[in-house]
Structures are given as structure tokens and as C-alpha cells.
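With one protein chain removed, the remaining protein chains of the complex are shown where they sit.
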Amino acid sequence: MVDLSVDIAGLTLKNPIMPASGTFSEELAEVFDIECLGAHVTKTITRGLRDGNPTPRVCEVGSSMLNSIGIPSKGVSAFLDKVVPFYRAYETPLVVSISGNTADEFARLCSEVTVEGVAAIEVNISCPNIEEDGKAFAIRPSSTYDVMRKLRAATHLPLWAKLTPNTGETPEVARAAQEGGADALVVANTLLAMAIDIRTRRPKLGNLMGGLSGPSLKPIALRMAYQCAKSTTIPVIGCGGISTAEDVIEFLIAGATAVQVGTATFINPTAMVTVIAELERYLEREKLSSVRDLIGTLIDEEQKEGVVFMEAAP
Amino acid sequence: MVDLSVDIAGLTLKNPIMPASGTFSEELAEVFDIECLGAHVTKTITRGLRDGNPTPRVCEVGSSMLNSIGIPSKGVSAFLDKVVPFYRAYETPLVVSISGNTADEFARLCSEVTVEGVAAIEVNISCPNIEEDGKAFAIRPSSTYDVMRKLRAATHLPLWAKLTPNTGETPEVARAAQEGGADALVVANTLLAMAIDIRTRRPKLGNLMGGLSGPSLKPIALRMAYQCAKSTTIPVIGCGGISTAEDVIEFLIAGATAVQVGTATFINPTAMVTVIAELERYLEREKLSSVRDLIGTLIDEEQKEGVVFMEAAP
Amino acid sequence: MTSVLTRPASAAGGRAQPVVFERGLAVLSNDPVNGEYMRLVLAAPREMLDLCRAGQFFNLLCPALGGETPYLRRPMSIYGFYPERGELHFLYKVAGAGTRALAQLREGDALNVMGPLGQGFRIDDDWQRLVLVARGVGLATLAPLALEANRLGRHLTAICSARHPDLLMSIDYFRELGAEIIPVTDAEGTSSLEHLEQVIEERVAGPGIDAFYTCGSNRLLTLLQRIGKRHGIPGEIALEQQMACGLGMCHCCVRPFRKGDKTVQLRVCREGPVFDIQEAMPW
Partner (left out) sequence: MTSVLTRPASAAGGRAQPVVFERGLAVLSNDPVNGEYMRLVLAAPREMLDLCRAGQFFNLLCPALGGETPYLRRPMSIYGFYPERGELHFLYKVAGAGTRALAQLREGDALNVMGPLGQGFRIDDDWQRLVLVARGVGLATLAPLALEANRLGRHLTAICSARHPDLLMSIDYFRELGAEIIPVTDAEGTSSLEHLEQVIEERVAGPGIDAFYTCGSNRLLTLLQRIGKRHGIPGEIALEQQMACGLGMCHCCVRPFRKGDKTVQLRVCREGPVFDIQEAMPW
């Protein structure tokens, strides 16, 4: 028997596989028993009601997708009344994803979701900070640090900071998140992208632009997960284009302690179930007794000077 | 007969299709007559001799690739003695790509390549600025502006600034490039990424990380090209994942005046020839007399508030 | 995975039970129906077919065939489900990458499907005289309603609209199930809204209509909303929207609906694809 459990800042997960926010909900329990997952991660909510973006909200690009769902939200009280109780029936830890357009509103929501039944709070700091220039908090180290400080003060629960790939300063942002009080980093959210229907000459998304997710994102998210693991001392949860056990292993070797599976679930609703089973078989084949023996085992000494802090390709 | 010609800051190209720096060289003339291209763009050179990065320098990721060639360079005099004369045999304008790790070295090279036979200089400001923190010049508006000012003073030739996708501030960087003196923007270079061989637990690239190019990059580069066209008044040359005439049309509709084809040439060495022919056929079918009638025709009024300056997806 | 027979209430205290299948099914046939449509017949297990309801759909993982590489699943209405014969039918129009790939499937190939999904049509006990109005591929969605009406012994009139009489599909199918057919076509000049309104008003005045069913078309929606309001006749409409998950997780498939004086966004894959005709909003 191999040990699949991992520890994220004091929270033990029975395995390192969990869904990515926005690609999972109660409905997936109609396809398989979601108790098998390492954690349950809910769609980001905001304090107030929000409609989300105009349709079409998704489109296909190559073997990946763009989305501009926005964050439709029924508000915090509907969430506490309906969603949190659903997950109480499971032993799997519940991770609640939240967001806000100002640091104070964000922090207030953070304290409001600090309730029984919630095991950790994922703070989606990839959303626009409307008090500054509308850039996401996690684009710059300074705004990351500031918002994390306020969030830290608002809860005693573990805080997972979800970073954005739309930055040239991943290691600096990761360090700022840790210094601001993050207990773990989720790396990463979707990458801003666009697609045009050449017949209609209209954007394929109602919102003009949207976030790229799926296989195309994988090498970028993997690079970021590696950078974050190298530049901080808190656990990194990899996310981006993961759809097979090999993808998971790549992220673990790069230094991630756990991973989130997003778009792959849309293509194959039981993707996470398959990945858990195959990860277990892989460890058995490799004669590793614990999945933790994989984490951060990348052989990278030869590239010591490396490019950990270099944001420029060629 | 449709008119394929476009104007890039006073330089007329017979068609909007040209190769991307680093994916083209004299050798391609052994496959087809390169006189058919809109321009010839050479691999980035630096002033001094450089070896480039350790091997392996490329790997495949999904239907795209990573490279960490680095910038092996025989230096400026070998370039002026051997490469520039080769292209004098062609009428197609020659665009020379240069780079430097300090603004002064960069500017000096810029003036050294200002010679007869060179029609424009592409300045690859996606390379690390070693006087600051090693981040590429084009990651921040301020370093972009500073280096462009020095480059502008070093030549009378048209300056094309090549931007990096490794930033959260594309519109600001684009504006800084224009203010600093760029005559056109090339959008964009490769995106920093990584791949790991799970059997050997080593990075697939000798340099640990490398740049993502090919189809996966397209929706990201398209978004950037659109942002740049919206936020500046100089021509934008789209680049990233372009491999078909449809891709070209998407970039032109988004606001690009011309495009560069990179990785597609590795897969299909005559990709540019095919694209030119198909673009012509498309215009005929659509009864457009000039390719210029496509540029910037995206129907985007409904998204007025848009996200032109929003760097945060969902 | 596994299944139970009823769809659980998600919010209730207990754990949800798996009721949606994700499975590879064997292709029995995949043939053109006329120039524009194909019918795909899959061998499906009884327990999956027993869960199907008219108006529901499946999300199909279109194969990488013929140079196409569709990525997201494609939603397709159930065209027919036959628990006795173990068959699941789809009727589709070849539109883009996904359906072009579907069209390459040959007998014996496998196709991964997920479903049944969404809410099917409602047929209240006192709805005896049903009228469906549909055009083109919309008939695919409404076809199993005829089967259901037949099973329940209701009277069904199918007003089938098409560009040309050649394109009128499912007519024989509807007729076999005892439905009365009113074909209307552009070619014959019988499919105009004015003519349709007249035909329907005559039935309202004559035998009477207890409920309307339609799908997809904006013009038919507004027409039936108007007639329905005028005479207090209820109705339902099946709607389409771009989908990703098909399950209700991603919120990409929303459309606006009128609930009293509010507009709410509902998920076509979850609260739909069948909606109250008066709540649907023209687009």
C-alpha cells in the first residue's frame, strides 16, 4: 500500500488531487463519489450578488479553452446556507474560494466564510483590484502583500493564495504572498487570451477576452509552480492543464505538494478518479512508499545559476 | 488582383507575411525562393561572441514547443560581413534583430547595424537587462522606455520593438515603447515555460526553462496584439502560433498590420508560401481589394468597457 | 460510473448519488438522413436508457477523426431511447469540427458519452392535446416527446417547418407514433409566421390546445408566447447555449429568464435545456 497523503500547512489531504475552483460543484457528485478526492474546492464567490459576464462565455482554442465566466455569485449568505451544508456530508476537507475587488471587502468576506465545515480558504487574488488600476492583486508583489495582510488578519483558517500567470514577477509575488501571510500557494489561475471568429469578425467570447486553461497552459503553470517552490517555503499546489497522472508527477517533481485539476474534468468528468488510481499504480511500479517522496525531486543542480528569477525566455 | 501590400512605418512590404527572428536564415532559401516574403528577419545577434545555452535546446509540449537556444552569436562584424551581403541579392527588405544586456551595449549595436542593405531594426527587448534585476527590458514600462530612448538615438532606421508576453502590463509597455521611439511593435516573443522528463526527473531543456512557441501561444499573442493596437498608434506586427491563413486573418482583424511566422516553418518549411497564397484567395473570395481592409476590423463596440487594460482573467 | 434511478436534490443534507453515466458506447450505425443530417445509433445499457427522458441531452466526446481535433464535449439532444432494444439515438447536423468528426464514426467504433443530462419536457396530467412546432434539427429534440405522448395516450399535433419538403425529417416517425402532421415549408410559402399563427389559432378555436412545445427559434418563441398569453395556454421550449461541463459546474451556458419582474440567469445544461415558454426571453 502506498501512502498518497500530503500535508498542506497542517491540513492533511488523503491524496494530492483536488478540483480547481470554478470547475467543480455539487453536481459532480452525480457522476462519481466525490469523497475520493483530496479536497473539495468551491467556485469563487464574492460578498454580493453578481451576474457574471455576457455569453458566449467559453470557446475552444486548439486543444484548450478560453473562458470568461466572470464570477457570478449568489452572495455569501446563500453560499453559507446552501453550499457549505452540502459538503458537511463528506469527510473530505472543504476549501472555499473567495474574491473581492477591494482589499477590505475581500477581508470581510474572508472572515464571514470562517465557519465550521470550512477547512481552508483559497483567496483568488487573480481578480482585479479596483482601488488601483484594475490590475489583479497578484500581478504585483506590493498589492499582493497588502491584500494578504488584510486577509491574514481576517481569519485563523489556512489561507491559500491563488496566483495569476499574467505577471512577469512570479517569484517576487510568491514571496510577497508568503510574507503577507499565505499558508500555501495555488499556482496558477488562467492566462489572459483571446480568440476571434473570422467569419463574423467578432470576439469568440462575449467579454472580448478570457482566460486560457487546459493543456496549453501546462508548461507555463509548471514553470510557475517550480519558481514558487524555489522562492518560498510554503507548500505549492500546482494547477494548469493537468489531465493525466504523468502531468501530476511532473508538477510534484517540480516541487508542488498537491495539484488541482480543472478543465480536464469538463472533457472527462472522472479524470480525477483516474488520475488518483494511476498515480497510485505509478508509485507502486516505482517502488515509492509515499507520494511525498516525489515532491521537489527535480535534478536541477546542473542549472544552479538557472533562471529561477529570470522572466525572459531566449 | 488583390493588393497584399502593407506599410510599416514608411516601409512598404509586398505582403504582410514575414518570418519570426530565430526561425529563419539563409538556409531556407534552399527550400523555396524567399523573395516571395514580405520581409526577411534575421536571428537576434549580440555585439560579442556568445555560445548560447546548453543542449537539449528544444522539446515538444503537446502541439507546441519549448526552446532555450539562447542567443548564440558570431558577433556584429561576422554578421555584417557574411549575413547582410547574402540578403542584398533580394529586393525584399531586410530586418535585422539585435539585443544587448545593457542599454548602452544595445544602442551601440543598433548604430553598428545601421548600414546599407538594412531596412529596419527589430530590437529584441525581451532579453534580460543585467543592469537591473535581470528581468527583460520589456517586462516593465519604465525599462522599456529607457532602453527605447537610447536605441532611438542610435539609428535613423525604423525601429521595431519586440515585446515579451512575460508581463502583466502589455498596454503600458506598448505605450512606453512608442513614447520611447518605437516605429512598430512586434507582438510577441516566447512565453517562459518548462517541461520535465518524469523518467529521468530532469528538465527537458538543458537550460531548465525555455520559451513556449507554436499553436499554444496563439490566443495569448492575439490578445497582446489586440491590446497593443488599441493602446498605441504605431503598427503592430503579430507573432505567436501563426501557422495558417486563418491565423493571419485573426491577427489582422485584431489590429495587426503584418505578422511573423515562426515555429510553423519548422513543421512545414513552406508554411509562409502557403499562407501568402491562401490569404490572397481568401481576400478574393471575400471580395476585398486590399489586405489593408481587414486590419483592425474587429467588431468590439459592444465590449466598450472591455478589458483592454484588464490583465486579470475570470 | 454507477447509477440510481432518481436525480437527487443537491442541497439536501445527505450525500449525492451518482446518476450520470460517462461511458464508451459502441456505434451501431451512423447514416445520413438527408443531405444535411445524420442519425447516430449507439448500443446503450438498459440502466442508462431507463434514466433518459424526452428533452434531455448527452454531452458527446467527439473523436479525433478525419483530421479534426474537437476538444470540448458537444451537447446533443436525445433523439430516441429504446430500453427494450438497448439503443440510444442522436440526430445531428454537420456544423463544425465536432460534428464533422462524429460523421466519421463507423459501426463498431466507440463513442464516449456523458448523460443523460438536464431537465426533460413536462407533460401534466391534464395536458391532453399537445402541439409541437419545430424547425430543422429542432425536430431531433422534440421527437422523443412524440414517443412519450404516445406512451401516455395524449394527442399530438406536430407542425414541422423546413426550407424545403425534402428537408422535412421525422415526419414518418411522428406519423408512426400517431401524431397528426402539419408540414410547412419556405419553398411552398407555408412557413411564414402569419400562416403559422393562422394555423394554430384555428386549432385553438377548434379541437383546442392544452400545451405547446418548441425549441431553438426566436421567431417561434415569440409567436407561441403571444398565442399562449392570449389564450392562457402553457408551453415549454428547449434552448441551446455553448456548453463546457454539461453538468452545471462551469456556468458558461446561462441564458436570461423572466421570473416575475426579475431577470435571472439560468444554466441551460442544468435548469434546462427545457424551460417554461413564458419565462424564456427572445434573443
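As written, the chains take the letters A, B and C, and residue 1 is the first residue of each chain.
Keep this in mind: contacts are C-beta pairs under 8 Å (C-beta built on N, C-alpha and C of every residue); 3 or more make two chains touch, one makes a residue touch a chain.
Values in this document were obtained by computation on a predicted structure and should not be read as measured data.
Across B:Gly52, B:Gly134 or B:Gly296, the single residue that touches the chain missing here is B:Gly52.
From the options B:Thr23, B:Ser97, B:Asn129 or B:Thr144, the residue with contact to the unseen chain in the full assembly is B:Thr23. Checked against the full complex, the one of B:Pro16, B:Gly38 or B:Gly62 touching the unshown chain is B:Gly62. Interface residues of chain B with the unshown chain, by the touch rule above, are 22-35, 43, 51-52, 55-60, 62-65, 67, 69, 72, 82, 85-86, 88-90, 214, 263, 265-270, 273.
Definition applied: only the chains that are shown with their structure count from here on.
Chain A has the Cα centre that lies closest to the mean of all protein Cα atoms in view.
Put simply, the chain farthest from chain B by mean CA position is C.
Note: centroid distance chain B to chain C, computed from Cα atoms, is 48 Å.
Per-chain Cα centroids separate chain A from chain C by 36 Å.
Residues of chain B found to touch two or more other chains are absent.
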